[in-house]
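Shown here: the complex without one of its protein chains, the others still in place.
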Amino acid sequence: MLFGILVNEGPYQHQASDSAYLFAKAAIEEGHTIFRVFFYHDGVNNGTRLATPPQDDRHIPNRWSELAQEHEIDLVLCVAAAQRRGMVDPDEMKRHKKDADNIADKFRISGLGQLIEAGVQADRLITFGD
Amino acid sequence: MLHTVNKSPFEKNSLDTCLRLIDDSSSVLLIEDAVYGALENTSISDKIKKAQQATKFYVLGPDLKARGLDKSSLISNIEVIDYKGFVTLTVENDKIQNWL
Partner (left out) sequence: MEDELESGVVKKFLYVNRRAPHGTVYAHEALEVVLIGAAFEQDVSLAFIDDGVFQLKKEQDTSEIYTKNFSKIYAALEMYDVEKLYVDKDSLESRGLTENDLSVDVKVIDSKEMTKLIVDSEVIFNF
């Protein structure tokens, strides 16, 4: 079965991202496919590669990157939400003449249409938020 | 249809609204802070028990355990499931409403 997942909250502040990750992992273990994880609102902050949590804590952005690497999951940050919150990929860095990018491996930045598409294409859309 | 709720019913009205707007063939899964809604002897446990006549309730075990709770503190006939069970519910039900 094809799953679309919407994550509406940032890492470490709210359980949403943890729940979404554990759900995605369990779905994959059960033989399902994650069509896309779409990060919206503060959820885009899950995609920063500059996070340095203490060693005894989980690394939320890296955990998503690794899951995506292993299972070819499409991790999408909403562009409008990302721009407002300073989440930048190399393209956005050039376009807006910033001095750095900060997007983690396997994440990409794209439009809200990607969320709608997940709703249309996936068999199930599940939301984790506040 | 599967309904998930993630808010404590003692702080937010998500569970209340969910219970008001579900139909008889629905299942309700309590996750995150909504697991407190599954407790026995609370101001809302009678409401849950009444809803149980038509609706099957589940609670996410890892979230329950994290909060120092287990099956013994819950209203009877609320099923404790793990993430695998969560996935199964989303497969068995053809749509999902997440009451945030």
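Think of it as A and B in the order they're written, each chain with its own count starting at 1.
In this text, a contact is a pair of C-beta atoms (placed from the backbone, for glycine too) under 8 Å apart; a residue touches a chain by one contact, two chains touch by 3 or more.
Everything numeric here is computed off the predicted structure, so don't read it as measured data.
**Student:** Taking the full complex into account, find the residue in A:G31, A:P54 or A:G113 that is in contact with the omitted chain.
**Tutor:** A:G113
**Student:** For a quick check of understanding: of A:F3, A:Y40 or A:F107, which residue touches the chain that isn't displayed?
**Tutor:** Counting the whole complex, the residue in contact with the absent chain is A:Y40.
**Student:** Suppose we count only contacts with the excluded chain; which residues of chain A make the list?
**Tutor:** 6, 8, 40-41, 80-81, 110-117, 119-121, 125, 127, 129
**Student:** Using the touch rule from the top, list residues of chain B that touch the missing partner.
**Tutor:** Where chain B meets the chain not shown: residues 1, 13-14, 17, 20-23, 95-100.
We adopt the following convention: only the chains that are shown with their structure count from here on.
**Student:** Any idea how many Å lie between the Cα centroids of chain A and chain B?
**Tutor:** The computed centroid separation for chain A versus chain B comes out at 26 Å.
**Student:** Which of the residues in chain B come into contact with chain A in the complex?
**Tutor:** 4, 6, 31-33, 62-63, 82-84, 86-88, 90-91, 95-96, 98, 100
**Student:** Would you mind writing out the residues of chain A in touch with chain B in their complex?
**Tutor:** Residue positions touching the partner: 1, 3, 8, 15-16, 19, 22-23, 25-27, 29-30, 32, 124-130.
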